[in-house]
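With one protein chain removed, the remaining protein chains of the complex are shown where they sit.
So that you can tell them apart, the chains are marked A and B in the order they are listed, and the count of residues begins at 1 in each.
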Amino acid sequence: MITLLRTYWSTFLTGFGWTILSSCIALVASLLIGSIMAVFEVVPNKTLRTIGTVYVEIFRNIPLLVIVSFFYLVIPMYVVKINGFTAGTIGLTIYTSAFIAETVRSGIKSINIGQMEASRAMGMKYVQAMRFIVLPQAFKVVIPPLGNQFINLVKNSSVLAFVAGFDLMYQGNAIASQTFATVNTYLIVGAFYLVITLPISYYMRHLEKRLA
Amino acid sequence: MQNWINAYSAMNLRFLFKGLLVTLEISIVSVILSMIFGSILGIVRYTKIPWLSEIVGFIIDIIRNLPLLLIIFFVYFGLPSLGFKPDTIVAAIFAMTVFESMMIAEIIRSGIGAVNRGQLEASRAVGMKYYQAMWHVILPQAYKNMIPALVSQLISLIKDTSLATIIVTPELMQHAQVIYGQNANYIVPMYLALAVLYFIVCYSLSIISRIIDRKMA
């Protein structure tokens, strides 16, 4: 395993880098889209609410692989040439944003109406109550599940391997098929994923305990 | 237009449907196995048996934090070199079960933790053994609260079976690929079909879960 790592370390690291890059781009983009969709889902306006709900329900209920492969195969055919990394990251963003929207929406809804009422009764304006009382609480509620969404995102980024997205999984497959050292290669690939996901996972559990 | 009609020929639709059946078969077998193993592991984890619970917890944390795709590769390409050669469907079920058991174990552990502690004390106070209290009082309440989490886990399991296409498991996604592999004009119709089929299955499940949840609340 050591020799494998020594021979191919730059390949592993390249894949690791692409995996992190894809995950981070998709995280930022899906936080943005997801939050917008979450707000759409709770506002009084019916059109916006329908848009939000339809978006979330559709993309939560279709496999990520279907979304990613679609972008990889169809966009270059009709729109513009994109590589696997781009197609994969777009697919990841769309898929993840649907889950983030759901998380943020339930965070907003979990805050007791009494909190808003009590703040208003003390003479705060709606925006003040939102800003100082409701949102800080909603934020706390949402952090641990958002962390879990990020973990899922990192794990899910492995589908880039299907579309030649240069990521960790893709590079791992390449090494495994060259060397036939499948078990050791996949163990190393797994260790690289854990380097990202495990610390977040433990930190989120720690946060959950502290906030509970 | 002609492309769409040809893409959805009776033969192709039948082939897709066959793939869907395999997808459901893999999902159902995996979910049953994962519920069993996941419950056992979740209870062991919750119970705080010295050493055992910590080791189980560590294994759960490791596997939960790996991509399922990696586990599929490992099972299909890695295990044969360790002397176990599963066929593609068995490999898919094996990998899904390993992964989902850990996810479910974590759901079960926190579900049990969410049941009021007084329930366990009241059961113990009348002389029930720990496992009796678990079985008759704690678990029924825990499972009831966990139905939404378990169903959404089932939905992601069904979606995740599509990953098994990479080891050429003859499931829905793979069958669609076979069809558009013959004619690139079928790509868009096939992806539409995939989206619709997966959506129908998964969305119905989420509706059912919502109804159950509302009925029981």
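Basically, a residue touches a chain if its C-beta (ideal position, glycine included) is under 8 Å from a C-beta of that chain, and two chains touch if they have at least 3 such contacts.
Note that contacts and distances are computed from a predicted model.
Asks: Leaving aside the chains you can see, what is the UniProt protein name of the one that's missing? Options: "Acyl-CoA dehydrogenase", "hydrogenase (acceptor)", "Phosphate ABC transporter ATP-binding protein" or "3-isopropylmalate dehydratase small subunit".
Replies: "Phosphate ABC transporter ATP-binding protein"
Asks: Check the whole complex and report which displayed chains the hidden chain contacts.
Replies: B
Asks: Please identify which residue in B:Ala122, B:Val168, B:Ala184 or B:Ile200 touches the non-displayed chain.
Replies: Touches the omitted chain: B:Ala122.
Asks: Kindly state which of the options B:Arg14, B:Lys48, B:Lys85 or B:His136 is in contact with the chain not pictured.
Replies: Within the whole complex, the residue contacting the unshown chain is B:His136.
Asks: Spell out, residue by residue, where the missing chain touches chain B.
Replies: 116, 118-119, 121-129, 132, 136-137, 140-141, 144
What we mean here is this: only the chains that are shown with their structure count from here on.
Asks: Indicate the whole-number Å distance between the mean C-alpha point of chain A and the mean C-alpha point of chain B.
Replies: Their C-alpha centroids are separated by 20 Å.
Asks: Where on chain A does chain B make contact in their complex?
Replies: Contacts found on chain A: 57-58, 60-66, 69-70, 73-74, 77, 151, 155-159, 161-162, 169, 172-173, 176, 182-183, 186, 189-190, 193-194, 197-198, 201-202.
Asks: Provide the residue numbers of chain B that touch chain A in the complex, in ascending order.
Replies: 61-62, 64-70, 73-74, 77-78, 81-82, 155, 159-160, 162-163, 165-166, 173, 184, 187-188, 191, 194-195, 198-199, 202-203, 206
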